[in-house]
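Every protein chain but one is kept in place in this view of the complex.
Coming up: chain A.
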Amino acid sequence: MSTVENNEVIQSNKVPAASRVVGKLYENIITQVLEDVKPYFEEHGVDEETLQELQKLWESKLVSARTVPKYSWQDDEDYEYEENEEVEATENKNIKEEDFDTEDELKRLEKIKKEQKELKQTALLDNEEVNSDLDDSDDDYLNTDDDLEENGEENGNIILCQYEKVGRVKNKWKWVLKDGVISMNGKDYCFKKATGESDW
């Protein structure tokens, strides 16, 4: 049931607040880390191109992880938002058809990105076809084993956080958590504060 809710989120053009917040968080972290490590690159005699390559790798891996519907840097490309979705969906489809080796996937992604840029005009003309692809991929491909596999491999749903209090009365547990990152049903969220209650 949750998968259905999830897909609704993906398909929606309006990104829900919870995803916006985590997207912003990730973007801040990327900017900050890349800024912070610049001097280290100099110290190690590594050129700035490599730093930019790191950024590209990191961002494209995040995009293909699809745990956040959309990042702001995706706007910075030549595409409008909707086209972007199409690109993403096409990428996704292509990947699903291939083996899921990360290195291959990455090379693929980069290749596809280039191709997409070149084929942009054609893609626009073939709008109908692209759209039907999009629908197909959302309905059929996303729900298949890949999502499950991913969850299985990475142990699926997880919250990484810090605890302020963990208490128990008999079999009733309560906890107060903070600064958390959530991965759930293939999507990421984050929180400042969380409370939990459960029976053991």
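We adopt the following convention: a residue touches a chain if its C-beta (ideal position, glycine included) is under 8 Å from a C-beta of that chain, and two chains touch if they have at least 3 such contacts; residues count from 1.
Basically, contacts and distances are computed from a predicted model.
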| item | value |
| --- | --- |
| Undepicted complex member, UniProt protein name, chosen from "Transcription initiation factor IIA subunit 2", "Flap endonuclease 1", "Checkpoint protein" or "Ras-related protein Rab" | "Transcription initiation factor IIA subunit 2" |
| Footprint left on chain A by the chain that the document does not show | 1-2, 5, 12, 14-18, 20-21, 25-26, 28-30, 32-33, 36-37, 40-41, 44, 46, 50, 53-54, 57-58, 61-62, 65, 67, 102-103, 106, 154-164, 166, 173, 175, 177-185, 188-200 |
